[in-house]
Structure formats: structure tokens, C-alpha cells
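Dropping the structure in here first, questions after.
Only one protein chain is missing from this complex, and each of the others stays in its spot.
So that you can tell them apart, the chains are marked A, B and C in the order they are listed, and the count of residues begins at 1 in each.
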Amino acid sequence: MQLERFDTPGIAHISYLLANAGEAAVVDPRRDIDAYLQRAHALGVTLKYVIVTHRQEDFVVGVRELARSTGARTVCGRGDQLTRIDVAVPDGGEIGVGGLRLRALHTPGHTPGSTCWAVFDGDGSDAAWGVLTGDSLFPGATGRTDLSDPSRTGENAALLWDALHAKILPLGDQALVLPAHGPGSVCGTGMADRPLTTIGLERLTNPVFLCSREEFVRQKEAERIPRPPYFDRVAALNAEGGIAARPPHAVPVLQPHSLHGSFDGTLVIDTRTPAAFAGGHIPRSLSIWLSGLGVFGGWVAGPDNDVVLVLERPSDVEEARLSLGRIGVDKVRGVLAGGFEAWRDAGLPIEHGGTVTPEQLNAHLREYRVLDVRDDTEVQSGVIPGAQHVYVGHLPDRLGDLRRQLGSDTRIAVTCSVGHRSGLAVSLLLRAGFRRVHNLLGGMTAWQKQDLPTERP
Amino acid sequence: MQLERFDTPGIAHISYLLANAGEAAVVDPRRDIDAYLQRAHALGVTLKYVIVTHRQEDFVVGVRELARSTGARTVCGRGDQLTRIDVAVPDGGEIGVGGLRLRALHTPGHTPGSTCWAVFDGDGSDAAWGVLTGDSLFPGATGRTDLSDPSRTGENAALLWDALHAKILPLGDQALVLPAHGPGSVCGTGMADRPLTTIGLERLTNPVFLCSREEFVRQKEAERIPRPPYFDRVAALNAEGGIAARPPHAVPVLQPHSLHGSFDGTLVIDTRTPAAFAGGHIPRSLSIWLSGLGVFGGWVAGPDNDVVLVLERPSDVEEARLSLGRIGVDKVRGVLAGGFEAWRDAGLPIEHGGTVTPEQLNAHLREYRVLDVRDDTEVQSGVIPGAQHVYVGHLPDRLGDLRRQLGSDTRIAVTCSVGHRSGLAVSLLLRAGFRRVHNLLGGMTAWQKQDLPTERP
Amino acid sequence: MQLERFDTPGIAHISYLLANAGEAAVVDPRRDIDAYLQRAHALGVTLKYVIVTHRQEDFVVGVRELARSTGARTVCGRGDQLTRIDVAVPDGGEIGVGGLRLRALHTPGHTPGSTCWAVFDGDGSDAAWGVLTGDSLFPGATGRTDLSDPSRTGENAALLWDALHAKILPLGDQALVLPAHGPGSVCGTGMADRPLTTIGLERLTNPVFLCSREEFVRQKEAERIPRPPYFDRVAALNAEGGIAARPPHAVPVLQPHSLHGSFDGTLVIDTRTPAAFAGGHIPRSLSIWLSGLGVFGGWVAGPDNDVVLVLERPSDVEEARLSLGRIGVDKVRGVLAGGFEAWRDAGLPIEHGGTVTPEQLNAHLREYRVLDVRDDTEVQSGVIPGAQHVYVGHLPDRLGDLRRQLGSDTRIAVTCSVGHRSGLAVSLLLRAGFRRVHNLLGGMTAWQKQDLPTERP
Partner (left out) sequence: MQLERFDTPGIAHISYLLANAGEAAVVDPRRDIDAYLQRAHALGVTLKYVIVTHRQEDFVVGVRELARSTGARTVCGRGDQLTRIDVAVPDGGEIGVGGLRLRALHTPGHTPGSTCWAVFDGDGSDAAWGVLTGDSLFPGATGRTDLSDPSRTGENAALLWDALHAKILPLGDQALVLPAHGPGSVCGTGMADRPLTTIGLERLTNPVFLCSREEFVRQKEAERIPRPPYFDRVAALNAEGGIAARPPHAVPVLQPHSLHGSFDGTLVIDTRTPAAFAGGHIPRSLSIWLSGLGVFGGWVAGPDNDVVLVLERPSDVEEARLSLGRIGVDKVRGVLAGGFEAWRDAGLPIEHGGTVTPEQLNAHLREYRVLDVRDDTEVQSGVIPGAQHVYVGHLPDRLGDLRRQLGSDTRIAVTCSVGHRSGLAVSLLLRAGFRRVHNLLGGMTAWQKQDLPTERP
């Protein structure tokens, strides 16, 4: 048996190629499928099935394209209303991959059709070797249950508790757990960072197995995870099996003067670090660090936005383009030749963001309005006294209010956990005309490590 | 100024990216354009022009696709009846690339519209920095002049002599010569292996500059270079700007039993070395070593053939597929999982080719019928006594004759220069039912190094 | 927590980098340590410990070199008389790696000091996350117990059974098993090809947990695994922490005529496939396929042999050199420029090995003497009628006997499972002067798939 794991940076997604005796299945492939094809060639395995654990909403899948280019059949459980799927396996049904048996276990809750796939290798034992858990069971956590209908979060949580107890736990402590996400995903919260886990380890540590049904439902109802605006659009694409990726490197290179002359209607995204952005950037550009593009890019850009990228290094273009493409943002009009440094060397206008250290902010706190852009859960741990809370993703919709409330000359300090999301927030504020915006260096992490005062939000 | 050179293995093709001050031109791009896009990104240059020196016939170009994906304009000289070209520059006309001037110099002979492009960098001198010579001028040689009409080879040679003397030589000894091919190409013969050359070096060593017009015409009329069957098809594609490449790795992996069960109508091409093929191979497969695929693949396969590849290593799939794709052979149905070794390990039928050493063949020469599959020019240097000459590319059309002439039980020794083309010939003969076929180890090279007897053909 | 796995091809060795909160430990590093250093940099972790599970005998370790170049401390259990180790942890003792606890569990049997390391991550449970089992416990198998003293194989097996039952099984079904080898290693036999496993999966399928103590001892006493001659030498090096690897690519390139002129005293190893070797090779060269070099290279070469490599591709030089270096064969005098093809093109003498298909051999069995070079265990499944059994590794010592017994003109067919080891055997026989040696194409696998007759050995 061969198991290959494919990690997708930025969205903490994990997909798998599982093979035996020359046959293979790929589970939950992302849109850019070349890595799967390459491994199949390297291992000499024929792709028989492309398996979908559930209708993903946080990235565009490559289910149909992978099947089309290899002749594999697409497989899912039932209940997610996926179209163009070749085989829908009922609860308890099985498919075979080169002598392995994969059994569908319907575990609704994250989505109505979420299905785990238990893997039996037939090596002298009836026990499951492992189970592909999609977004139902993660290391130390479970998938969010608010997606299909936020008003039914609790009901979905109860469904999930029931299914995991009734169908997954009985697979036995020995079984490996192979989830579709790790820590950092927007599909769940509270994941443990165990690189590998088993049913037994989850039984001993995962809240879903440690809590009563009622307590679990309460916990899930209390979860507050932001819901990015691209979820519905992506889910709709995935219901049809996703879309093919665009060929690599097919993004024009724009010279600085050319970008400068065609700025209107263009969304310029600068993927350098927040520190580099603060040190100097193109006016009106937005700051989204490279590995954040696959989530936060979707809060500020949609499929109809013309995007131009400002990269730290030219070789970042593929990761940037793929990250946007995975959330359906395909109109990347160009990448700035030579990045910010070429713009600077061309003598074009530069803006520099303000930064402020924790000591400085604390010493002059009354001169600042503090904006905390972390999510609802994070701010529970305490905020800087007097801070106003607006989640970074909701900031674009709140800019008008803030302008009316503060005017454009108020000195604003923006913070998040360490400074990435606040970097984006700073750039949104600068673009909206706020003139005195400062990123708190090191964010709440540095603030708290230095024992500076906080208050309950 | 930046010059990037792209070598295409197998067809000895060279294309270029020439850039200055943020603008770039690509000259004679091949069908798989990713390398050009990647370099343009790395250098931070915007592709302004895709330049065509002439209508290529030995590989499918990516002119239109490269222009489409970057917004560049396509440029050619006049006379090759290329369609879908944005700019046709008259003889002596110029285009600009970031301060460089590229001047079109019409040099008909290889094709009616062949155009060289002299490059002037404007750095304090009127002298040309270099000249992109396409297939008109190579190091130590010139392009073949028999392509457009074999009956007018001499007339075309005269045209070429005139143009090179009148337009290229005057550029001056100092100018660099940047040709579209190097030694090994089917577009010319007799090339020197200078990795870099100049007009001055060519003036001193190239026959076109050392010979009189009459002598040069005589030499070109005496050239006998095989004309592969795909030339017309490829030229027709290129007249329209070529076609886009298929995405990488999109070739299904076939398991040995699956291939075994679906052999009919499939052309199985084994790209291992001739020695490996002789040591054991799949019955009815053809032997074409990997780097020979881009030429000899086109003698045995066309766009309608279903091809299955048997590779030395899985990672060879891209080179194999690209090599076939560059001559318009796109229907690669699959690649054999695990190559010949997996077929062998599956216990499926194996054939092993005979080999014979020069000593053995010489000692028993009367027991063998010798077949020399080199081209017309090569056999001038002498053949094994009694050898019959059939160029390897023409062998498929001659198999019926040979069968009638020799029967299938004659002991045949096949030779070429070192053993690659004879390996293909051996596999063609085996597939046609000849039972006792032997590849001469080391070919005529070994034969002659061991001072064994030869005769005039 | 981060777990990185490093697979070493050819010897089926697995080493690990385990990290948490910025600290890391590497377990059982091989001699060429660059991969560990590279990953430590990529992950941003400081190497705190280099852990040794036991005194390895099948490859030279890089324990001391890795510690030297990073400042890490070396750690082992007790009983293997390793010198130059910084910390020897007693049974049940613990070390810490960034919040992880690693507990030493003495499991003698494979070697006297074999120690497993249970890993506890402190995430809300007292249960072990996993256990590094070295050569004590493999998927579906256990380490061989004949190494320290073949006469005490049974006693060592009993020790191992006791330790695994008493110390490893109680860790719980949920714990991941991280062994030092997978299928293909010479340190055990009968391993399952599960890419991941757990205590629970082993409890349900591994003979050591399914059998009684007595039955297990009987099984281990019946195991017949060849003991390569380099084991003692390598173990002695490893007792001192191993030796540093030589810098990459530092092998001179030899031209064909230069090798031809300096053949005496040189061991020429041809790493192409057996099929390629059969199709043509350099006289007196030995055939060892690339991935077999790390084991079979050690049966024919020692630290004092001047080795020259004939490679399929120039880029194979690093894998070849490392494979030999890992078993302490460092005197690689050169690599043949251009491989066999350059030798052939230079017109130098070539030999071609005979091959024979199963049908041919079966039809003319009486004309052949069959030599079966598989190991003692493999031949139990049946041999070709009349076959003589000599393990390939023992063949060099038996060549004189065979010559006296058979003379050099007997027609010999050599077989193994599929044809790799028989290829080495053929080359040994050819070098020893046997003139009519044939490799059975597809070996016993093909023979048996075609239902040809066998007999008990």
C-alpha cells in the first residue's frame, strides 16, 4: 500500500493519493492537479477513483479535471447534491482499489453529505487500517457545523456527534485518521498540531469524544469562525466538480510605468511581509502576505476583479496565482516586474506605513484609537484597553462608518495576533484615506509577552 | 541587454529571449512555451514581440499561444505565407525592443520567406551586435535548400548564397551569429560544434563564404538529407502560428495486464537504450531511444496513431510526450506503469533481440544478410561488404519487399553508425515477422575502429 | 509537533526528524546528513539530540558528524557499547524535545542494546503518541535476531518477544509505530508494506503478537537471511558514531580510453538494468542495478577496492556514490564518461550477455545447467527441476568449485526472482571465464506465472 499526502499551503488543506497493486484513488484533489499526476507516474499507479469526502467550500477542487485527464471515475457519498459524479456510494457501501476496500461512512454535520471512508487492507485482520475523515474529524477538533445554515449549527453538531460516535469510534483505536485539513484551516478551529493521529489518540483527547452530546452541541454553538464571502461561490463550483486550473506562468509581466499608467479599476495586492510593506509600498495597494492569499485574498477580491501582484520574488508568482485561483480569483492581469524595488527605482510615488512598538503605544495610548482586527474567538483572550473590534474581513464594509466616526486624521493603531492581518487592515485604511495609521509591531503576542495591560472586550 | 538561450534536446533547436530595459522578444518559440514565460518572470521583462525567422517544418511552434498568453504581437518577414501574424516587416524594416533595434534581412533559400534579424544595441556604434539567422546560417553550414521544392535545390542555394553575401556578411566580423539550430538538426548538415560564433568566424570557415556561388550550388545540390514525413504536416500547423501544448503529466498510467489486453491498434514505443531493448522487450514494440523520439518518432507515428510509451524511468514521461508533441504526435494513450521491468515482473511475454559483435559478424559474414540503415550521405564512407542499404526511415515501406526477397528466416545483421537507428530497424523487422535479426554492437563506428573490411556502397 | 521522514532508497532505511516548539531530534541518521540539516533550516528548528536506537550494521551512520556540525548531543540506550555518545539513557529514562517527552524502552534481541523511544506529546492525555522502534518492531515483522551471535538466535528472539510484550504492547493501540526499516531491508524479513502503522494494527497482524513465545522463537530460528560481509565492518564504524560523508560530485570523470588502459586492479560496476547489461557491456564489468548497489555492492566490493562506475545517466553518480559510501565503500576512482554508450562509440571491446526466455529454457532444459541464486528462504517456494542453489552473495567464493564442476563451456541458465541478482551472477560467471551464461528473462516470477514445472529444492 502507498499513501502520499499533499499539503496545500495557506489553506492548510490535505489531499491524499492512496494506492495498492497498481491502482490508486485521489481524495479531495485541489484545482491544480499536476502534483497528483506526477506522483501517479512516479509510483506507476493507474488512477481508478477520484473521491470526494464532501462539497468543499474553502477551495476549488479539481475533481472533474483529474478524472477527465486520467480516465478515473469520480466517487462521493450521498447528500451533498454533487452533480457530474460517476458513482454515489450509499452509507456502508464499498469500493475497491487494488485489493484495498474503502467503505463509505455517512457522517453529516459539517455538510449534509459528508462521508468518511474507512480503509481496509485485508492484511490478515478485519480491523480498519485507517479512515479518511474529510472535514468531519480533525486532530483534536471537528469541522464547523454552521456552514449549511448558521441557525442550525447545534442540530448539525448533534448529527456530527452521533455519526462520529456511531460509525467512526467503532473502527478501533488502531485506525489512522487522515483528515482533509490541519491547523490554520477556516473549516474548523482548535485543531491540534499532531502530524499524524489515530482513532485512539482522538478518543483520548478530542472534545467530540470527551464531551457529552449536549456539551459538544453547546461548544459548537459557541464557535465563532468567520465565513469568507467566497464560500458560496466556491461551493457552487465544486458542486459541479470544480474547474480546471490555468496553465502555469501565464501571467503577463507589467513594467512599473505601465502599471502606474493603468491603475484605475485594478486591485494591487502586495504579497511581501507586513514589515516590508510598512517600510515602503505602492500607494493604494493592499497588503496580503503570500501564505495568507488563499484566505484573505478572497475577502478583498472576487472573480471579477482585475488583480495585479507585487511579489517579494519573481518565483512567487506561481504560489500567488494558485492561491488566488484556488478560491476562484482568476483575473490576475499581471505581476509587477521587479516588484516594489523596481517601482521604487523607477522613481514612482511611494507611501510608507507607520509602525508603532508596544512600548510606544502603551506610553501614548490616549493619543491613539486602537483597532483590533482579530476574529470573535481571539478577542476573548483580552484586548488593549479601549480597543474597538472589527474583524479584518469585515473592515471593507465598515470603512464608511469608521470614517464618519473618526475622520481621516485620527491616529489609529491596528493590531491582530502578530501583525499580518493588521497589515491588511492598515492598507485598507490607507486606501480609504485615513492618513495616520500604524501597525502594532508584534501585535497582541508582543503586547502580552511584555505584560502590558489588557481588558475584556 | 539580456540574452537567454533555450536548447531543445533531440531536435537540436535553439530559441532565444532577447531583452532590454524591461521589454523582450522571443524568437522561434517551440510549442511548449512555459520556459519562456518562466524566464520572462525571472528577468522581469514584458514580452513585446514573438519573432518568426521562417516557417519551421521540423517542430510545431508556440508562436500564437505565446502571444495569446502574454499579449505580445507576432512578427515575421515576408514570403512564407504565414497567417495570423500581427506584423510582417519588409526587408530592411525595423522593430524596437527596449532600445534595441532589430532589422529584418530577407534571406530566402531555406524557405522563400526566411528572414534574419540583425540586432543593434545603440551603444555608441553603428555596428550590429549580432544577428538571429534562423535556418539560413549555422556555425559552419547553411540550411538545406531542398525543402520547398527538391527540383529547385540549386536555385534556392543560389538565392541563399546571394542573400548571405549581400546582407549578412556586411554586418561585420564582430557580429554574433545566433542560429535556430545546432549540430544534429534535420534542417541542415555539416554544422560545426562551436557553442558560439560570429560573422567573422563564419567568414573564415563556413563553406558559403569560402566557396564560389557555383561551387556552393553544386554542394547543396549534392546534399542528401532525409525528409521526414511530418515536415508538411508540421509546416501547415506552423503557417497558422502552431498549436498550444497539452498540460504536463496528463498521460494515463497503464498497468502491464491492461496494456497486454488492449494491444491491437496501439503503437508501443520503447524509449530505453538499444542495449536495454536488445536485452529484453515487449513483443511488437518499436525501439526509439529517448532523445531520438523528436525525429524518428515522426517516421513511424502520425497524429492518428494511439501511442503507448515504455520508458526507462517514470520521469522521462514529460520529455517523451513533449518530443512527440513537438512533431504533432499527440495521441499518447498511456505510459506503461513501471516500464519494461514491471511487464517482466508480471510474467508477461518477453522477446529478446539478437546482438552480434563486429568480430562475430566478420567471422561469419557469409551467414548474414547485412542491412545498413544509415542515410545516403553516411554510406558514402563505406559499408560492410555485401550490405544492402535502406534508410531507416524508409524501412517501413520496404518491409514487404524485404520479406519477399529474404523470407523471414534469413539471419539479418542491421547496422547504422553506433546502434540507435539500427535498434529501431531491428524492432521494425521483428514486428514484421523476421525471426533472426541482430543489431551490430557499436555499428559502423566499432567496425571501422577495428579495421574490419568495408566496400564502396 | 513536526515529523519528517527520510527514506533511503536501496536499503529501505527510514530515519526521522521529530520537532516541537523549535527543538528537534534526529533518529538514526545516515552518513550523508545534508537532508537533515536542510529540513532543520526549512522548519526553523534547532537540533538538540541525535538519537541512536541501536548499533546499525547495514549502513554507516552520520551520528557524530550531525552532532558535530550542529552542536546537538548524541543519545542512545544502554548495551550496544557505543563510544563517543554524550548521553546514555537507562531503561525508562526520558529526554525532552521542545515539550515532547521521549522515553527509552530497552528492547534487546536484534542487538543487545536496542532501545525503542516512546513519544509523549503531553496533549491532554498520558497515552503515547507514538514509538520509534528502530529494528525491533517493523510493520508485520521484527528485526532479525541472529546478528550478534547466530548460535543464540532463539535466545535473542525470546528476549525480543518478552520486551515487545512487556514494554511496547502496553503503550496502547493508539500509538503510531515508527520503525527504522521497511520492506526490502536486510535487517528483517516478511515486512508488510503498510506505509503507516500503529501498535493496534501490529497487535492484530504481527507474528510477534499473534504467536506464543515458543512459536515465535521457532519462527525466528527458522529465518535464513543472508549476512552481508560488510556488516561487521559497518558496525565497528557505527560503534564510534559513523564517519562523515565525502563532498558531492567529487568523483573524477574517466574517458573510455583511459579506463581501457588502466583496467587492472579496478572493479568496474555497471549500474544499468540487467536487460541493458545483457544487451551489451564492458568485458569483466559486474552488473549491479542502481538501487541494489547499497546492498549487493557490499558483497563484491570492500573499502580497499578501486571502483569505477558505469552509469545509465550521469546524474546517477550521486546516488551510486552515496549507496556505496553508506556501506563504507569509498574508493570510487571514477565514473565512465558517457557510460556504456561512450565506450561503445569509442569502438572498444564489448561483450553481450546471453538471455533466455522461460519457454526456451523449458523446451531445452536438458541442455542447460540451472543456477538459482535466490536466498535460502526464497528457494523454499520451489526451483526449476535440477537447479543448483548458490546464493548470489556466496557465488564469488564458489566460482572455483563451479569451474571444476562444470568447466567453462557448460551452458548455464541463471535465475533469481525477476532477474536482478541473476544479472549480477551472470556477470560474476562471465568474469570468471564461463563462456555460455544466460539470464532467465523474468526469473522465477515469469517461470511460475507461465505454470512451468518446479520441484522442491
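Methods note: a residue touches a chain if its C-beta (ideal position, glycine included) is under 8 Å from a C-beta of that chain, and two chains touch if they have at least 3 such contacts.
Predicted, not measured: the structure shown is a model, and the values here were computed from it.
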| item | value |
| --- | --- |
| Residue touching the undisplayed chain, where the options are B:Gln81, B:Gln174, B:Ser315 or B:Gln405 | B:Gln174 |
| Selected residue (touches chain absent from view) among C:His249, C:Lys331, C:His394 or C:Arg435 | C:His249 |
| Omitted-chain contact residue, chosen from A:Leu3, A:Leu210 or A:Ala275 | A:Ala275 |
| Touch list for subunit B against the chain that is not drawn | 1-3, 121, 123-125, 127, 129-130, 140, 172-176, 192-196, 198-201, 203-205 |
| Subunit A residues that touch the omitted chain in the full complex | 272-281, 312, 340-341, 344-348, 350-353, 355, 357, 418-419, 441-442, 445-446, 448-450 |
| Residues from subunit C at the interface with the omitted partner, ascending | 22-23, 34, 37-38, 40-47, 69-71, 247-255, 258, 314-315, 317, 335, 337-338, 342 |
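Going forward, only the chains that are shown with their structure count from here on.
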| item | value |
| --- | --- |
| Centre distance in Å when subunit A and subunit C are each reduced to the mean of their C-alpha atoms | 42 |
| Between subunit A and subunit B, centroid-to-centroid distance (C-alpha), Å | 47 |
| Computed distance of Cα centres, subunit C from subunit B, in Å | 43 |
| Residue numbers of subunit B (touch at least two other chains) | none |
